[in-house]
Each structure stands twice: as structure tokens, then as C-alpha cells.
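Of the protein chains in this complex, all but one are displayed in their positions.
Note that the chains take the letters A, B and C in the order they are written out, and that residue 1 is the start of every chain.
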Amino acid sequence: MTIRLVDLSFDPGAELSAFSTRAVGAGGVVSFSGHVRPQSTDGTVQSLMLQIHPVLTLAGMQTAEREAIARWSLIDSEIIHRHGDIGASEAIVFVATASAHRRAAFEAADFLMDYLKTKAVFWKKEAGPGGERWIEPREDDYADAERWI
Amino acid sequence: MTIRLVDLSFDPGAELSAFSTRAVGAGGVVSFSGHVRPQSTDGTVQSLMLQIHPVLTLAGMQTAEREAIARWSLIDSEIIHRHGDIGASEAIVFVATASAHRRAAFEAADFLMDYLKTKAVFWKKEAGPGGERWIEPREDDYADAERWI
Amino acid sequence: MRIAVEYFGKLGDFAGAEDGALDLPVGVSDTAALRAWLDEVRGFNGALLHCSVQIAVGDEIRRGPFALSEGDIVAFLPPVGGG
Partner (left out) sequence: MRIAVEYFGKLGDFAGAEDGALDLPVGVSDTAALRAWLDEVRGFNGALLHCSVQIAVGDEIRRGPFALSEGDIVAFLPPVGGG
């Protein structure tokens, strides 16, 4: 079980290779990777800045991972989350889950992403053609997160 | 949209890297990789043999992919499936889906795996300590596949 | 009438499961009759009759009795599943 907050670019594929090697015995491995959209609708390159809290960000992610472990039978899990400045097309987040049967891996990855989108302690500022703006979760994100209560 | 039937070992992580690069513009990429369990419960190394039909196997996978594209708003998808002899711990299957919002990618990957487990035209023979035996989908697999009807 | 048959998966393990050309006796003219005849004469002991065994003719799954033609390739497909 691994949680990493990183401020440098990473490759979700390389992380999946390493995770799958570690998660020996898993029948199924599910991964999710989220990337900065390379372009906004008007074609301008965008970038993101993610601010973290020095204690609460990691603590919240650990709580979410503990809840996932309690709810699903997982062989292993990993969360990698960027903070700081993130360029267009770069990965923001990577979640991987491994289990004997695929349903647990799918559900746990889905759950962890819903947590990260709505409850993880990050503040996200988008820089686009119309200047900078802070982004909060969408209504859909909150609705998705309600599914696990 | 890619479907590949392969008879050599492949690395799901390398495939995820390539897929993510191609799926430019996707907010979210979900992957599933299934591996041969390295050991059976009594500790003996197992291997699998997957038989395909020269026409129906690929045709069925194409139908499943078309259905996924019709049901979810996907930017890209990929299915890689091994056939022939597969060694312990090697990847059997890799599914990746990319979409603007993560729910579509999660659901489409889940759907494609349920298809592959119960309807894809493969015959699977396991070689273990007790000799060889043909494996058919579990009841859980059929129940999972019913969710999409 | 001369056709070809193919047995997949566990059906291929039966001693009588021999892929290849086959001359059909008079009266065996559709998939239902073929299935019953082969099950008996090739010692499948009911395995070929099971409702989970699908039949493809010319790479198309055919449900119910389907009329056979000279040169058809008929495949017997037990339950499938990959992943």
C-alpha cells in the first residue's frame, strides 16, 4: 500500500509496470490516470497548479486508503498525486488496485478516485486563456462520491 | 480503437504509456490487466493455454468494442488479449479506455472485461499440479455480465 | 454430402474428436441431426448434445437446426470465456 505526493512529472505506464510486478498473485489490476487536458476548447494550452496542506493532504489520502482496504479485499494499492505546477498533458493522478477478482479492484479504484476528486485536500488553480481560476469539484463528482456512503 | 490478439508476452505498463500518449485530450484513462496467478493454493506454478477461433474470436471482440463505443463517450479504447501458452505471472489481457470524464472510462472498461470473461471466444486450459483442466466462466462472471443488459 | 468439422476447447479432448472432412450419411442434413449423429458415432456420450455447446457454420453461430450444404465448415463450440 503506497501513497506518494510528488512535485515532478511521472509516467503512469511505468508506475503500472512496477505496481503489477509488486502485486504478485493478483488476478486483476485496475489503474486510473488523470491528465491535464492539453487544450481548452479554444485551443489554448492550459496548465494547473495544485496546492496541498502540509499535513492534511497526506492524512486524508491515508484515511481513504484505509477505508478501501477495509471495504474490499485488495492485494495492493497505490496512489500517486502531483502537486505544484503541472504542464499540459502531464499526469495529475495515478491510482492502481490489485485483487484476486476484478470486481474488488474496479470498485476500489473507482472509490479512491471519487474520494480524491471531492475530499482529498488539494486546491486546484487552472491557468488558461481567460486568466487563472480556482476549480472546485463538479456536481457530478459530489454525486459520484455519494455512491459509497 | 485497437484490438490485438497476441501470442507473445507483453507489458501492460508499456501499453498504458503508449495508449495514454495516443489518447490526447482524455481527462481519464482506466486500464485493467489480468495476469496468470503465479501459484495455485498449494504453491505450485501454473500456466494457461488459451485457444482461439480463427474468425469468431476477433469478430466478437470487435462487436464488444462497437457496443462500448455506442454506449459511452470514449476518446479511445484498446484491448490486447493473449492466446497460446501463457506462463505464470504473465499478462493475459489488457483493456484501456479513455474519456473526458472518468465515469465513462470506468464503466466501459468494466463492461469490456465482463464481455471478455463470459462472451469472448476463448477456451482456457489450466495446467496445474492436478494435471490439466478446462476452465469455464464462474457464476460471478455471468452475473457481472448481466449488469449491462 | 461432404463437410468439415472442428471441435474446440474441451470437446477437442475426446478421442473421437477428429477435425477434418466428413461424409454425411443420408438423412443428416442439418446441424441438429449432425450433432446427434456425431455424438453417437464418435463417442461423445452426450457432451455434444449439451445446450451450452454452440454450433458455427462458416464462421457464423447458428442457433436451432440449420440446413447444411456441401463444403460447409461446422465448428462445435463449448462455453467460451477469456480474460
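Convention: a contact is a pair of C-beta atoms (placed from the backbone, for glycine too) under 8 Å apart; a residue touches a chain by one contact, two chains touch by 3 or more.
Just so you know, these numbers come straight off a predicted model, no measurement behind them.
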item: Chains in view touching the one left out; value: A
item: Identified contact with the non-displayed chain, of A:A14, A:I69 or A:V121; value: A:V121
item: Where the missing chain touches chain A, by residue; value: 34, 50-51, 53-56, 59, 81, 92-93, 113, 116-125, 134-137, 141
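What we mean here is this: only the chains that are shown with their structure count from here on.
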item: Longest centre-to-centre distance from chain C, chain (CA-based); value: A
item: Inter-chain centre distance, chain A versus chain B - centres from mean C-alpha coordinates, in Å; value: 23
item: Chain centre separation (chain A, chain C; CA means) in Å; value: 50
item: Centre-to-centre distance between chain C and chain B (centres being mean Cα positions), rounded to whole Å; value: 28
item: Chain C, residues touching no fewer than two other chains; value: none
item: Junction residues of chain B, two or more chains touched; value: 34, 113, 117
